[in-house]
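Mind looking over this structure? Questions follow.
Excluded from the complex is one protein chain; the other protein chains are retained at their positions.
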Amino acid sequence: MNSTNKPVAVVIGATSKWQSDGRNTKLAHGREIDDSDLPVGVRWGVGGAIAQKFAQEGFYVVLTTRTASNAFALENAIREQEGESMIVELDLVSEDSISNAFAQIRSEAGDPNVLVYNAGYLEGRDLPPEKELLEHMPLEMFETAQHISSRGPFLVAKEVLPAMRERGEGSFLISNNPSSLRGKKRNTGQSLYYPRVMMRTLAQVLTEEYSEYGVHVANVIIDGTIDSPGTRAMPRNQQNPERVINPVKIAEAFYYLHTQDKSCWSHELQLTPYPTKPSF
Amino acid sequence: MNSTNKPVAVVIGATSKWQSDGRNTKLAHGREIDDSDLPVGVRWGVGGAIAQKFAQEGFYVVLTTRTASNAFALENAIREQEGESMIVELDLVSEDSISNAFAQIRSEAGDPNVLVYNAGYLEGRDLPPEKELLEHMPLEMFETAQHISSRGPFLVAKEVLPAMRERGEGSFLISNNPSSLRGKKRNTGQSLYYPRVMMRTLAQVLTEEYSEYGVHVANVIIDGTIDSPGTRAMPRNQQNPERVINPVKIAEAFYYLHTQDKSCWSHELQLTPYPTKPSF
Amino acid sequence: MNSTNKPVAVVIGATSKWQSDGRNTKLAHGREIDDSDLPVGVRWGVGGAIAQKFAQEGFYVVLTTRTASNAFALENAIREQEGESMIVELDLVSEDSISNAFAQIRSEAGDPNVLVYNAGYLEGRDLPPEKELLEHMPLEMFETAQHISSRGPFLVAKEVLPAMRERGEGSFLISNNPSSLRGKKRNTGQSLYYPRVMMRTLAQVLTEEYSEYGVHVANVIIDGTIDSPGTRAMPRNQQNPERVINPVKIAEAFYYLHTQDKSCWSHELQLTPYPTKPSF
Partner (left out) sequence: MNSTNKPVAVVIGATSKWQSDGRNTKLAHGREIDDSDLPVGVRWGVGGAIAQKFAQEGFYVVLTTRTASNAFALENAIREQEGESMIVELDLVSEDSISNAFAQIRSEAGDPNVLVYNAGYLEGRDLPPEKELLEHMPLEMFETAQHISSRGPFLVAKEVLPAMRERGEGSFLISNNPSSLRGKKRNTGQSLYYPRVMMRTLAQVLTEEYSEYGVHVANVIIDGTIDSPGTRAMPRNQQNPERVINPVKIAEAFYYLHTQDKSCWSHELQLTPYPTKPSF
């Protein structure tokens, strides 16, 4: 319960597939990883870093995740930093789950002041080289990609924007990747990411529709590998640490957007490690 | 039956919401319209003009439509022009319908050499001014828009691309509108068109994946009002006839793309009436 | 003299740096190349192919070049194809040269119906690897790039657009390359091509300003190596002939643009060989 009526920040997808016991971590390394020597800011990827940042700035943070236990360690870390948070289970594939989660959020935390949409998916990553072309992509994988990239943000927007519009303020921030910029070939080992253009397009639609009501909408393009237990343990990243983005700094970028003056809002922000050329 | 083994052109959405008895025509004018004095090239909008053009160029043309009777007049017109065509019922909302339709096409006409994706939808057009903002858009309308703009093209691509790839030639052409270029505010009276970016993005993906196999993929952006019985009868278009695009000429543009030399393919083509600034 | 009052097509830069005795040909191969066994359509690159195409279609073609002798063989080829042309010397670096050339064109051929801007330059191509970065680019090279890419098109536009506007018809077509799409790193061996964005931008400006007067403006992005005596002789192109664009087909694309119906003009056209991904 948000008993002191702090402003509310909701992080959709607050945990990470690359956290110590995340799905990608287990897939890539065959086991969980000990993250006890990692800075607390990077242990749960971008979602966790954003949650910690907003907690530090005085927000009551709602951590959504499909399975509550995935977020226990993050919740503990926030508590140890003297922040406040709650975990809400939310499965973006289910309209009812979304609806129920936001009913709970409104009731126990209050209307969100900040919504960060940070959901991801793995679909397509396991397909072998002989299934690289789109004709081999199962419809089920496409549907999941659509649920996370297209229908999910649409439904979440419908949940939070009315109150933000009525109050005349709020931030609706999307955490995205360069696949949102245009359609490209999916290479073996990559997720089916072309539906992510819908997240960016929705941000453009909502920017035009809701800015005048004082709601700040932005699409953030994280243009590189994000530091986390699972990614840090990969040889490729150990050899090129300067190409790995510090999620604490990404979280600061989200906070910067939230605190921009209304007279000069940015609606897209791309974040690229200095040794690499920005994607386009 | 394609008894003389002509090359096959499939037009998904060969009829028009603006034909003499189309849904938009009835909506806008309150009645059907007599199209007997209109040139036969414009009576069924872009889909009908493309179908006639490819029939004239020696293709066996497959006309898909949700209800066969909608395409009878078009089929007759093609026959009178000494072309050949068949009607196949296809509902893009249904995976089974798509699958069955293409089984029938392959069996009765043969593997398509040209696929023109020309499907449209009206969802959102009826919403009143007080429901202009995205928060008022019913999920059902969004789902329909997704079925036509995103899932439909994905499923159709899966049906036709394997044979085109194996044969080393074929054209996969998408008929689109300027809403596919970026997300914008939906104004009252407009359809929910932002999911159309997915049609363009799919074209970009398939261009990168299938060009090397000899399959020509392109997105065509029709950047203005298309002549048809229903649109021609509107006062706005009668006052500005030079702003209305001749669908016969659009069909020629599709045919131009299909016949481009392999050494210099275009993968996007925008078509704008001369008195207006091109959309972007 | 255009004694039969044919429509007039002017090709700015009708010869090629890669023709048998062209500057690039000599640079790359150390000698001239015998082109007698090459199809006549490819001997003078894009400029020569466009000139031949418009001559074949009944235009009186004006070939501009810095030195008339560079265009003698092209002029002969056009005559042998029973076309008509004249050579006009024009140096894009000089305002007076541009002004004098167009005075001559207007006087001897008449006001241009079609203007194809096909000028190029080599500046930067000779810089060694240690001078790859922009800080090493001499101002003189930058100025030449600007003269060809920015000031030249501006001055040529001022020469031909007033008459096109008054007559209510005409085509102003720019022959460009992918460097016009965005700024990228110049790699050793490449020309200083980032000023070419100005050619594309001018096309966008003129499209918005002159379309309503019936003048068709377009930017054509030739997205690959063009066949010519000099390029065909390079090992890289002999090993990948399918990646080399046939200039005769590029010329057809220019003619297609010129003949598009006014109700559906394209203002940009990119031409990419099928084995390669389109630039962006």
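Lettered A, B and C in written order, each chain numbered from 1.
Everything below uses one rule, namely that contacts are C-beta pairs under 8 Å (C-beta built on N, C-alpha and C of every residue); 3 or more make two chains touch, one makes a residue touch a chain.
Treat the numbers as computed from the prediction; the structure is a model and nothing was measured.
Interface note for the absent chain: among A:Leu38, A:Ala68, A:Val93 or A:Leu271, the touching residue is A:Leu271.
From the set C:Glu57, C:Glu89, C:Glu108 or C:Glu209, the residue in touch with the chain omitted from the display is C:Glu209, counting the whole complex. From the set C:Ala157, C:Leu173, C:Ile226 or C:Val244, the residue in touch with the chain omitted from the display is C:Ala157, counting the whole complex. In the full complex, chain B touches the omitted chain through residues 182, 185, 277, 280. Residues 207-208, 211-212, 214, 216, 222, 224, 242, 244-246, 249-250, 252-253, 256, 260-278 are the ones on chain A that touch the missing chain. Take chain C: the residues that touch the chain left off the picture are 95, 133-135, 137, 139, 142-143, 146, 150-151, 154-155, 157-158, 161-162, 165, 182-186, 194-195, 197-198, 200-210.
The criterion applied here is as follows: only the chains that are shown with their structure count from here on.
Put simply, the C-alpha centre of chain A and that of chain B have 36 angstrom between them.
Each chain gets one centre point, the mean of its Cα atoms, and the points for chain A and chain C are 48 Å apart. Residue positions 277 of chain C each touch two or more of the other chains.
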